[in-house]
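All protein chains of the complex are present and in place, except for one that has been dropped.
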Amino acid sequence: MSFLELDALRKTFGAQVAVDGLSLKVQKGEFVSLLGPSGCGKTTTLQMIAGFVDPSGGAIRLEGQDLLAVKPAKRGLGIVFQSYALFPHMTAAENVAFGPEMQGVGGGERAKRVADALELVGLGAFAARHPRQLSGGQQQRVALARALVIRPRILLLDEPLSNLDAKLREEMQIELRQIQRTVGTTTILVTHDQAEAMALSDRVVVMNKGRAEQIATPLDAYEHPATPFVASFLGKTNLLEGSAVRPERIAFATSGLAGTVRTRIFQGNHWLYQVETKSGLVTVIRQNTGEDMPGEGAAVHLAWGTR
Amino acid sequence: MKSAPYLLSLPALLLFAAIVIVPLGMTVALSFHDWGQYKGIEPVFILKNWREVFTDSYYAEMFGRTFRIALLVTLFSAVFGAPEAYILNRMKSPWRGIFLLVILGPLLISVVARTLGWALLFGGNAGLVNKALTGLGLIDAPLPFMFTETGMVVAMVHVLMPYMVLSVWAALQRLDPQVENAAIALGAGPLTVMRRIVLPQAMPGILSGAVIVFALAASAFATPAIIGGRRLKVASTLAYDEFLNTLNWPLGAVVAVLLLVALVIIMVGANRLVERRYGQVFR
Partner (left out) sequence: MSRNGPLALAYHTLFVIFMLMPIVVVCWVAFTPEGFLSFPTSHWSLRWFYAIGRYPEFISAFWRSLGLGALSSAFAVAISVPAALAIARYRFPGREGMTALFMSPLMIPHVVLGIAFLRFFTEIGLGGTFTGLVLSHIVVVLPFALRLTLASAVGLDSRIEHAAISLGASEATVLKRITLPLVLPGLVSGWALAFINSFDEVTMTVFIAAPGTETLPVRMFLYIQDNIDPLVTSVSACVIAVTVAALIALDRAYGLERLLVGKAGHGR
């Protein structure tokens, strides 16, 4: 029996269908991402699990128990909101202590758990600060500590990193992954960032218009996209002779599809080419190995493994 | 769940139904009642009061004065207030806050106290304003301010000016300062920038400020009563007289209802106009 089970989950707002029969089984300790563009229904799904939105149909079961029958306050889920939703009038420690207090955890035990949680996210020294005295990354960590300290059955992450700058986001991805491994909490992440989903998750659910287009491991979804939508959403892709070919799988060769380099862009660790061929524009990515590469206007041949 | 917002607003709704809508309805009804020196108010339905107000030229003159003063007050506060709002907006941090407090603060100071200040300044021939004007050689003989429309307009411009500055200032806040620089970089002189770039963007603020100032000027009471004295009546002071001196309540009710209707029509019309002209640009 799976740990968390979404069964034909459905949500409509008037005539608009937000989530259209989504089914998903999550194992204990697994890290699953709901990935898709805005309006694909991923956030609505998360809110239905959290209990802030009532489903129009379907079921949610946690350890075989009907979750929809449980009030939001009693579900015992840890949630990290996109805006962090920290309590602005409380210190970091008070924010983290709020959950244990609600669970009736008393004095010494509570203080210890709060200290441990803040230590886990590396904010031991910032316990007495108010949210507005913390940077975006630090607020994010407080939100994570606040969600984890109640020892949630599931950790729900709603675009938790989207308000951070690129460098910080990468650091937090690594840290988030480590923390999740350490604590072992089953985690559902909602994101529109395919790189983030692939970096963090055991499995991704690629969603589009309220439906799951593919549920697979990141590598599997990337290499064997089930639909054209998944292929294009998970990275650049070329449609060549009826099949999707990733740009980094195409090489310059002595023979093969003939074409002319239209543009060439240097991106540090790789080159990005647009090649004009009789099959249309083809995107090619080549690693930068320091060798000379064809320039703009050069005549080239393209080859790729067909299998 | 559906009824929650109505339940939450119920106290306020009940209060407004009982204390605003019913009394206003009663006032409209009152304007159709009969009144006599000795018999008092008679609850009958007659058009006598309305006919009197519409036929007696005294009322036409009085409403004419009310709206003429309101229009002049609006005009002057726009002409003098808009540039000040622009200057305020360009000030640096501590000064801007300080002067905003100085200019907007009077809004919260008692109208009676502010008008008293003008009464002292105008104060007959010896008033400070006339002394200053003659001292500067601008005029030969003292100008009459007290009990004149001129005096009422000056004092009311002062009383209502903060609303105009506030409204224009709020509009200018939304203005991207880089836009002016962009115009200058494209070769526009300061006057062109002002006329083609700043003014059009400040216009919604000026117009909405004008609507507020006009409405408040047309219904002003304390300032016209103190500066205008007993002779120079505007709509609200006349209504006051009918209610508390002459005791002809039905006639006073007609004046009040007419003032309310005229203002609602003018304000709704002006808001429509502003929204139609500027709605698309600023929303």
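To keep things simple, chains are lettered A and B as they appear, and every chain counts its residues starting from 1.
Here is the rule we go by: a contact is a pair of C-beta atoms (placed from the backbone, for glycine too) under 8 Å apart; a residue touches a chain by one contact, two chains touch by 3 or more.
Here the structure is a predicted model, which is why all the values come from computation and not from measurement.
Trainee: If I consider the whole complex, including the chain that's not displayed, which of B:N49, B:T74, B:N130 or B:S208 touches that chain?
Mentor: Result: among the candidates, B:S208 touches the missing chain.
Trainee: Of the residues B:A60, B:I109 or B:L199, I need the one that contacts the missing chain.
Mentor: Missing-chain contact among the listed residues: B:I109.
Trainee: Tell me which residue among B:V53, B:A119 or B:M152 touches the hidden chain in the full complex.
Mentor: B:A119
Trainee: Which chain A residues would touch the chain omitted from the figure, given the whole complex?
Mentor: 50-52, 72-79, 81, 83, 85-89, 98-99, 102-103, 146-147, 150
Trainee: Considering the entire assembly, which residues of chain B contact the chain that has been omitted?
Mentor: Residues in contact with the chain left out: 2, 4-6, 8-13, 15-16, 19-20, 22-24, 26-27, 30, 80, 83-84, 87-88, 90-91, 97, 99-121, 123, 128, 155, 158, 161-163, 166-167, 169-170, 173, 177, 180-181, 184, 208-209, 211-212, 215, 218-222, 225-226, 235-236, 239-240, 243-244, 249, 252-253, 256-257, 259-260, 263-264, 267, 271, 274-275.
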